[in-house]
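Some notes on the structure that comes next.
Note that one protein chain of the assembly has been removed; the remaining protein chains are unaltered in position.
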Amino acid sequence: MADHARALKAEPDSSNLPFIYREYGREQLMDALRRMHLIRQFEEGAEESYMRGLIHGTMHLSIGQEASAMGICMPLTVEDQITSTHRGHGHCIAKGAEVARMFAEFFGKTTGYCAGRGGSMHIADVTTGNLGANGIVGGGLPIAVGAALTAKRLKTGKVVVCFFGDGANNEGAFHESLNMASVWSLPVIFVCENNGYGMSTSTARSTAVANIADRAPAYGMPGVIVDGNVLSDVAEATHNAVQRARRGEGPTLIETKTYRYRGHSKSDRNRYRTKDEIEDWMTNRDPIARYEAQLQEFGIASPEQIEAVREAVRQEIAAGIEFAKDSPMPEISGLADNVYTEGA
Amino acid sequence: MPVEVILPKVDMDMSTGRISKWHVAEGQAVSQGELLFEIETDKAAMEIDSPATGVIRDIVGAEDVDIPVGQPVAWIYVEGEAYAPAPAGQAAESVISALVGEMPGRAEGDAVPPTVQASSARREIGGGAIRATPLARRLARERGLDLSAVRGSGPHGRIVRADVEGAAITPSSPSSPVVGNEPSVKLPISPLEGEMAGRPEGGAGAPSSDRTLSLFEPGSYEMAQHDAMRRTIARRLVEAKSTIPHFYLTAHCDIDALLRLRTDLNAAAPRRDGEPAWRLSVNDMVVKALAVALVKVPAANVSWTDEAMLRHRHVDVGVAVSIPGGLITPIVRRAEEKSLSAISNETKALAERARARALRPEEYRGGTTAVSNLGMFGVSEFAAIVNPPHATILAVGAGERRAVVDGDLIRAATMMTVTLSTDHRAVDGALAAELLAAFRETIEHPLGLVA
Partner (left out) sequence: MNAVPRELSYSQAIQEAMALAMEADERVILMGEDIGVYGGAFQVTGDLIERFGPDRVMDTPISELGGAGVAVGAAVTGLRPIFEFQFSDFAALAMEQIVNQAAKMRYMLGGAVSVPVVMRFPAGSGTGAAAQHSQSLEAWLGHVPGLKVIQPATPHDAKGMLLAAIEDPDPVMIFEHKLLYKMKGAVPEGRYTVPIGKAEVRRQGRDLTIVATSIMVHKSLEAAQMLAAEGIDVEVIDLRTVRPMDRETVIASVCKTSRLMCVYEAVKTLGIGAEVSAMVAESEAFDFLDAPIVRLGGAETPIPYNPDLEKATVPQVGDIVAAARALVTGAR
């Protein structure tokens, strides 16, 4: 298999290959596969745990949007930062978080990324550059711009990716943030994961333009539309935006067209869309299935190797859930921890 | 292994759910994604789809019944899988109950979390309308002044500090134990560990400690702090008297036959190590007789709860024991099964441990009835207070030689007057009378005690 891959890379006419197969080596490509499976199985595992009553509150699952999350994060380094949304489990994993600590957070345990205080909607992993999911639609946009301001001011060379959904693009914060990022030429990449619906309201019924990326020129930045379920397309657009940002040329707006298989949250009855629509995306446009097909087509991985990745992920998920179950609950006496910075 | 179909959590704050409608039947072939059943929530019906393709069996989730989240309601057998009936009682680990801790019940003497210090002065004195500032009240209390004797110069006759300072003060004697030199707000009596400051043991409506103190001249009394037992007794008695509707019946029992039996039984006691194996008292026989009576009238061997009547299978008799500083009621369990000697020896042992304050909680908590005997002090007759969770208590007076009418003749007999107090919610008049009659019958025909 490795020979075949090398042969492919050596081909003079390899420009026919999609971007990621030219840009990344096998290890990175397989790592991307692994993370996409991690996202998918994490979401399923979280869903299962929720239905069994192990998880408090609610959750917003991103099953079906794996290529969008992974494709955006693939060109980023661990120092680059992201802000995320209430549908942020996939972003968190794509950026490098450990599923065990994510499960622990969802179970409200002290070993969770937020010590049990944040839960699903506020999941974060600052060490891998994830400044946090946000419970407020549009809440992360100005914060991402602020992080980019810091990067520029302190000359760290970091870029900041701001994830948001189609719903957020109608919040005032979206417009204010894109405007400021452009005026100050900041190294921030705005990524709108357009899955067609806010909560239950389609983009067609809520947004005055056909594509969110159509708004980019209004804020003086390029707008790029990609098929969010094709990993390579997403990664390529991101790669270009990252280069632009690092060159100091300012922000980009990327719109990934994708789809969520599950309802908005755990209380969603999916009244606003048809089963056929969901079926169609699941069967014909699944991002993981497409990536696996490509990997095999380009000789990067065999079906056995792909199955091995899936199996390894299964183990990691199962171990993560056990870790979470075994972890301790916080003490009530710690209720007021970290309201302020202690000892300040 | 068949695939479990669970009752899923579909809403925040959901710990149980109800299946409103099954769409498939036992043994039906189902496909993944197919609608299996609907769950009813506050908002609307939620459709639940099949997690697998196969045959659905053992539909144990009934419609219209509360089912805990996560519990399996059916199983799907995929093609080729052998069928094994769901083992009885196989519920998925009820994770909810594992996560939810038991709320600890409040044990006797448990501390109530302290509230913010409150001066008892906030309570209106005597239900009247004395207006005084907190400062004025405190100063008055410290000086032993009755505020009703002070004229208020503030609006609406409000008494202020200046008024108290200007009023004639009863000089407090140097030997007064009233903590007049204590500037803090604590009440001078009973530093109530854990109890709300200012709340007297008497409970709502009782005169405040202040008021009681103000009725006596400083120096004319000594203050003895309450210990935990005294406080507990006070609290429990107030609780009993104020929540249980008491009802009383009295009977006079002829105990000559009982006394003769006692003499005979005690004489028959074998000696072990020089000591007789038993020394029965009248009270031991009363305890057994009450147990026997409750076996005959089991509807009176109950405890009241708001939800249901607890019908006890055994008669556990509390025997009131006077100990220095108070009273405690150790329990003789399953008294109806025990012989008189067993009851007697057990009671003696319990009483000894009670006096040494060495009883374990399981030895005095619970019980289905109680006996209180003041006969040894010469009391003819009295009525006792029912101890929750009991529904009855028998108060036993002294055996006295009295003149009784027998047909047309008057003769002397040894009579013992007993009064049965009952919780009228659980044991009403007729039932109480039946019980008392059964008791008296047993006492007056005492061979039933040794059968």
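Chains: A and B, in written order; residue numbering restarts at 1 for each.
In the analysis below, a residue touches a chain if its C-beta (ideal position, glycine included) is under 8 Å from a C-beta of that chain, and two chains touch if they have at least 3 such contacts.
Not measured: the values here are computed from a predicted model.
S.K.: As a test of the contact rule: which chains in view would the missing one touch?
M.R.: Even though it is not drawn, that chain still touches A, B.
S.K.: Pick from A:135, A:196 or A:222: which residue touches the chain that isn't shown?
M.R.: Missing-chain contact among the listed residues: A:135.
S.K.: Could you tell me which of A:20, A:33, A:147 or A:317 touches the chain that is not displayed?
M.R.: Within the whole complex, the residue contacting the unshown chain is A:147.
S.K.: Of the residues A:65, A:81 or A:256, which one touches the chain left out of the display?
M.R.: Checking each option in A:65, A:81 or A:256, the one touching the absent chain turns out to be A:81.
S.K.: Touching the hidden chain in the complete assembly: which of A:34, A:56 or A:122 does that?
M.R.: That would be A:122, which touches the missing chain.
S.K.: Touching the hidden chain in the full complex, which residues of subunit B are there? Just list them.
M.R.: So the residues of subunit B touching the unseen chain are 116-117, 119, 133-136, 138, 153-155, 160-161, 185.
S.K.: Using the document's contact rule, name the residues of subunit A that touch the chain not shown here.
M.R.: On the subunit A side, contact with the omitted chain comes from 81, 83, 112-118, 122, 124, 126, 131-132, 134-136, 139, 141-151, 153-154, 172-173, 175-177, 179-180, 183-184, 337-341, 344.
FYI, only the chains that are shown with their structure count from here on.
S.K.: Could you grab the centroid distance between subunit A and subunit B? Build each centroid from C-alpha atoms only and quote it in angstrom.
M.R.: Roughly 59 Å, centre to centre.
S.K.: Where on subunit A does subunit B make contact in their complex?
M.R.: Contacts found on subunit A: 50-54, 56-58, 266-267, 269.
S.K.: Touching residues of subunit B toward subunit A in the complex: what are they?
M.R.: Residues of subunit B touching subunit A: 6, 8-12, 14-15, 43-44, 46-47, 68-70, 92, 95-96, 99.
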